[in-house]
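One structure, as structure tokens, below. Some questions next.
Selected chains only, in their assembly positions.
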């Protein structure tokens, strides 16, 4: 068994790198959104032409990014959604809902302080973790049956 | 043509009542989550037994509520998701993603100040409105072809 894992959500910490490093040696393919914040915000107008109205500037970019994220979610066996400490992160919750409706195995990653606010998202998940290390341990167990320690 | 419309999101203002009153006379069936905040939070333990750990208290409740919300979204032609001024509202964004993945027509309702944070959600929508009145006008136009004024 091999797993395709999409890493959605927070782009301001290195949680993705931590998971990918931890999973070295496992038969996992990782995908992620474009995590360069400026490129992600400006891709639409950089390629398809400037927009004076910020709403359409954002709209064009969000749609170009959707080409990547929809493909990544569609191909994923497991979708990990990370909620960090900053920003609204509605796109992370949107991805979680999108993945849930497609029947993907959902792992939610957040601090204990977000538990109440994320209870509907967590209720759709197969695992709720606080640390990237735990995601790695889940992937290892799922693929090999080996538990940590 | 008749429409089934699910009204998701904010539960602390009367935007649902405003839409339902405005749509009086149109062939629309509205559904909504349970909007009694206390009942919604406690339904799981009130029916299925107390939990000392708040996480499981919330978990039981979120799942019982999901029986209602999944049915409502599955039956909906149009899903309206309202983002208000308070709280994280991750469940609203989750519903939007869930509805988008099912191919539902999505209308997002929020103030202009949330436009950037909601750009991915808005990009999946067929309309982005600021006022409940506009949602009513969309429903009237979709059903009758009549424009406001």
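We just call them A and B in the order they show up, numbering each chain from 1.
Basically, contacts are C-beta pairs under 8 Å (C-beta built on N, C-alpha and C of every residue); 3 or more make two chains touch, one makes a residue touch a chain.
Being a predicted model, the structure only gives us computed values, none of them experimental.
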Assembly copy number, counted for this structure file with 2 shown: 8
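Just so we're on the same page, only the chains that are shown with their structure count from here on.
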If I superpose subunit A onto subunit B using their CA atoms, what angle of rotation comes out, to the nearest 5 degrees? 180
Averaged-CA centre spacing for the pair subunit B and subunit A, given as whole angstrom: 23
Within their complex, subunit B touches subunit A through residues 54-55, 58-59, 61-63, 65-66, 83, 87-102, 114-124
